[in-house]
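Just one protein chain is left out here, and the rest sit where they should.
Going in written order, the chains are labelled A, B and C, and every chain counts its residues from 1.
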Amino acid sequence: MAEVTLVEAVNLALARAMQEDPNVIVLGEDVGINGGVFRATVGLQKRFGPERVLDTPLAELLISGLCVGMAAQGLKPVGEIQFMGFIYPCIDQLVNHASRLRNRTQGRLSCPMVLRAPCGAGIRAPEHHSEHTEAMLAHIPGLRVVIPSSPERAYGLLLAAIRDPDPVVFLEPTRLYRSAKAEVEDNGEALPLDVAFVLREGKDVTIVSWGAILKETLAAADALAGDGISAEVIDLATLKPYDEKTILASVAKTGRCVIVHEAVRTGGFGGEIAALIAERALASLLAPIARVTGYDTVIPLPRLEQHYMPSVGRIAAAARRVCQFA
Amino acid sequence: MAEVTLVEAVNLALARAMQEDPNVIVLGEDVGINGGVFRATVGLQKRFGPERVLDTPLAELLISGLCVGMAAQGLKPVGEIQFMGFIYPCIDQLVNHASRLRNRTQGRLSCPMVLRAPCGAGIRAPEHHSEHTEAMLAHIPGLRVVIPSSPERAYGLLLAAIRDPDPVVFLEPTRLYRSAKAEVEDNGEALPLDVAFVLREGKDVTIVSWGAILKETLAAADALAGDGISAEVIDLATLKPYDEKTILASVAKTGRCVIVHEAVRTGGFGGEIAALIAERALASLLAPIARVTGYDTVIPLPRLEQHYMPSVGRIAAAARRVCQFA
Amino acid sequence: MVETRMSDATLSVIAHFDVRRRRVLAADGTLVGPRPDVAVNALTSLYRAMVLTRTFDLKAVSLQRTGRLGTYAVSLGQEAVSAGVASAMQQEDVLLPSYRDNGMLLWRGVKMEEILLYWGGDERGNRTSGPAHDFPFCVPVGSQAPHAAGVAYALKFRKEPRVAVCLLGDGATSKGDVYEAMNFAGVHKLPLVFVVNNNQWAISVPLKLQTACATLAQKAIAAGFEGEQVDGNDVIAVRAAAEEAIAAARGGKGPRLIEALTYRLGDHTTADDAARYRPPEEVQAHWKEEPIARLRAYLVSQQAWSKAEEEQLAAECQSQVEAAVERYLATPAREPASMFDHLYARLPDVYAAQRDEIGGASHG
Partner (left out) sequence: MVETRMSDATLSVIAHFDVRRRRVLAADGTLVGPRPDVAVNALTSLYRAMVLTRTFDLKAVSLQRTGRLGTYAVSLGQEAVSAGVASAMQQEDVLLPSYRDNGMLLWRGVKMEEILLYWGGDERGNRTSGPAHDFPFCVPVGSQAPHAAGVAYALKFRKEPRVAVCLLGDGATSKGDVYEAMNFAGVHKLPLVFVVNNNQWAISVPLKLQTACATLAQKAIAAGFEGEQVDGNDVIAVRAAAEEAIAAARGGKGPRLIEALTYRLGDHTTADDAARYRPPEEVQAHWKEEPIARLRAYLVSQQAWSKAEEEQLAAECQSQVEAAVERYLATPAREPASMFDHLYARLPDVYAAQRDEIGGASHG
């Protein structure tokens, strides 16, 4: 069993899905001979041909709209948006069509599509290449929003997303594309959607997070262990619909919660998690909830981006504050 | 002083702003001779001419992008999107340009624009005409998001939005356009942005809300008074950036909080408010926070829309639950 | 201008485009050119369809006026486009309509009560008896164009001899999504026919504020395929143009755009008052062009239609429409909790509580 990076795991899942289902089509900018600017689709066009691995014109709205039409016709389109900063023109299609085609036709038509996009900062990319606005998408009824944080989950969750009968937005943290490595068995086994993953068990504080920032979150958990604080780390993984049970069970156990996300704080999905706890687990809370997030500003260009991101220090400090609260 | 409806108040504010500043330009679909499909711009083209009151081609992305270019050139564009369901193509321009032009040029260029759009359900409108997705926009750094809930606030806040040096999205509840009436003095006085309004003082429970649903919220407060429960009702009015102080002060006083919004629950802006309280006012909380919102589904067509909306009964019941909690 | 530049040796013409207009029947119903070989009884069935559509539209408006229907968009004056295009399609072809193409849906087999149910505020109206693969009415203007391209790609991908037909208004041609879809259709020579129903108005916005183009047919030039203009009040010309374009698309010759010149004789919708922005004289003048009287005049001149048939048709249409209205009005609202039934293929457990809450609420 070979060690693969997260982007290689994505590639494995795409190849597997295309192999097992002739209706799976990959489309996007530079996904063909170039194999994608991050190499996520490398080799697919050579293997499955240009009809199934399609370089589209430069038009993101088109990519999402094509997916809706293809899906309604029984294909399983997997569209790629080159960077999340360019996904915004797709929102009209996601809100008004992809997420409601099934409902508006009362099941006569459906929209089994996947829209993939790399997300997040930390790779010293140019302007508009470091977006992390999953909260906007997780507010759309009828949609699924998934963010893997390891090669195994990238592989298993992408397979699940492609096999799912409804539209899924699949966000891939660029910072982990090559830095995250793990042994992944290409066995075609999907992981469950709508389920959060407990990456580390603990009893003193629950830390809920998703995406690349889990790296810092896990590092913070190590640091905390040094101080005798046992942190439970949860990878939410699927933001819409999300796994309330796992979060509530953990907070019931620890009585403390820190939410960590890379996106800007205000209106970020961390608010949703905090609300869940404040509504359904308040009695078990021994301390205020803490959010450690990107700041409420435009993500800076590379020279300052690391100052924007939640750091191991900020996460650990918040957890300590929460644990020292009395 | 005459009684005016909310849409008439919008019209008064637009006329006043155009009168006092020759750089103010109104643009959108049907805003000219037709005066807007809701009559918000009626009379403006006749009075200020077609160069200043401009019927655009049918293209929402264009409307928002034109505003950015005009604003960078020193004009004060006020764009109208006919219904919030058609604002999604503007999000790319709002996120990638309008909200960051000042920051990305470090103050060399700025973007003093207003984008108006009617929002919300309850007027038996066709499909896609009942959207309430303010949470998506309130997540954008550098933007302001405002939702008035009365003619006075529509007038004063729209004037403030137009005079503001930064981009503002101004959402107008269609359900209140004609049903909300009040005496409004056309005195050119703006109301402060970034400030919440306490519509009703109370000591037992804080109810935070915004937009048309404040009607049901206030009715619920009346009902609660009948049971001897004194509810404080806060109109958030400006969601981005929002007034933390007023909310925290109220919850510190009441120890209980219900958040009401028409938008779907998951990822709604209610989560942000709940998070604020869970982070900064937990100690004063005597009961779990409750969110009363639209359900996590596509807003149904008119025959069922009233079943989707938070009702007086649901709001009052939640407040009672919170107050009975021990 | 052209002359001076042609005289400049450094400027040579490298591309050249023509846009043509097709017309068979004059406004008075006389032939202006050879009649394409459409059988007369084919023409009478087109005539019947147009009359039924108008009868239905007018009834729908009166239902709205009396509070028994929501906002409704009549196709008054545009019946020839619906009949001409729909009759040129096969059932297995895929229709992507706008919100005003009532006549097309009727021809495709959608029941009148289903159309009424939709505009009456019930999603079940979109679960039609028409071809299961057809798209429902599209309200966000032009946003169905990329779907049409995706559908056409799927048809071509599976090598099926089927065609997608996408209906758009003049206002829709200003939308970027429509352009992106057309451009993509050109690249892949997709089996896709765009029909632009140019009724001169987008609510209150006249064509000249929509575009500086002399024709909307020329929009296709920017997508690398052919556009043609047709007299949209001339159902024979529309039918011929649609037949030709659909056959070409089916034959692998790629997409085509048909601009049908019509006029919106009614208000934009029942929520609109066109008197605010256009003079009644303009509307009156266009009544002289309208497609139903035009075809009737021709059929009568061919002894293919009689006063008796006209009266019988009127009566038939009335009773058909009335019966459909009865069925519509008799349809009970669905269970409130059903608003969750088709959100996902299987409702995620986290939303069950909300669904049950509605269920409870609706029973109390």
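To be clear about the criterion, contacts are C-beta pairs under 8 Å (C-beta built on N, C-alpha and C of every residue); 3 or more make two chains touch, one makes a residue touch a chain.
Keep in mind the model is a prediction, meaning the values are calculated, not measured.
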Visible partners of the omitted chain are A, B, C
Of C:Gln78, C:Ser98, C:Gln229 or C:Thr270, which one is in contact with the hidden chain? C:Gln229
Sole residue of C:Arg20, C:Arg65, C:Arg158 or C:Lys288 that reaches the chain not shown, by the stated touch rule: C:Arg20
Contact with the hidden chain, among A:Val7, A:Leu44 or A:Leu61, goes to A:Leu61
Touching the absent chain: which residues on subunit A qualify? 29-30, 32-35, 37, 55-59, 61-62, 85-86, 89, 124-129, 265, 295-298, 300-305, 307-308, 311, 313-314
Subunit B, residues in touch with the chain not shown (by the definition above): 25, 51, 56-57, 59, 61-62, 64-75, 77, 92-93, 96-97, 102-110, 141-142, 165-166, 194, 241-244
Residues of subunit C (touch criterion as defined above) contacting the omitted chain: 2, 5, 8-24, 32-34, 36, 174-180, 183, 186-187, 189, 208-215, 217-225, 228-229, 237, 254
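FYI, only the chains that are shown with their structure count from here on.
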Farthest chain from subunit C, going by the mean of C-alpha atoms per chain? A
Please list the single chain whose C-alpha centre lies closest to the global protein C-alpha centre. B
Where the CA atoms of subunit A average out and where those of subunit C average out, how many Å apart are those spots? 40
Which subunit B residues touch at least two other chains? 61, 85, 89, 127-128, 296-298
Can you list the subunit C residues in contact with two or more other chains? 123, 140, 176-177, 343, 351
